[in-house]
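These notes are about the structure you will find just below.
Only one protein chain is missing from this complex, and each of the others stays in its spot.
And now, subunit A:
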Amino acid sequence: MIDVVYFAWLRERIGLPREQVETRAETVADLVAELTAREPRYAAAFADTASVRVALDQSLAGFDAPLSGVREVAFFPPMTGG
């Protein structure tokens, strides 16, 4: 089980801020493929992965990063602080 959290328009499109996912995905890209295959709302959220950023246990990571040992995966748009 892995915790998956969503922010901003990803949270709105998927319709929830956090969920636990039972997965054997080896990388972030594998997890995105699994989620996208689930329901259209996930496919809509991940339609353009160029505008999606990922953090693994609160550190920025790429889509090719391994999920081994990771407890929390976060998906969000490019950040707009300041």
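Brief remarks on what is shown
Note that in this section a contact is a pair of C-beta atoms (placed from the backbone, for glycine too) under 8 Å apart; a residue touches a chain by one contact, two chains touch by 3 or more; residues count from 1.
Operating definition for what follows: contacts and distances are computed from a predicted model.
Only one of "ABC-2 type transport system ATP-binding protein", "Aromatic-ring-hydroxylating dioxygenase subunit beta", "Molybdopterin synthase catalytic subunit" or "Spermidine/putrescine ABC transporter permease" fits the UniProt record of the hidden chain, and that name is "Molybdopterin synthase catalytic subunit". Listed for subunit A, the residues touching the missing chain in the whole complex are 5, 7-9, 11, 55, 58-60, 72, 74, 76-82.
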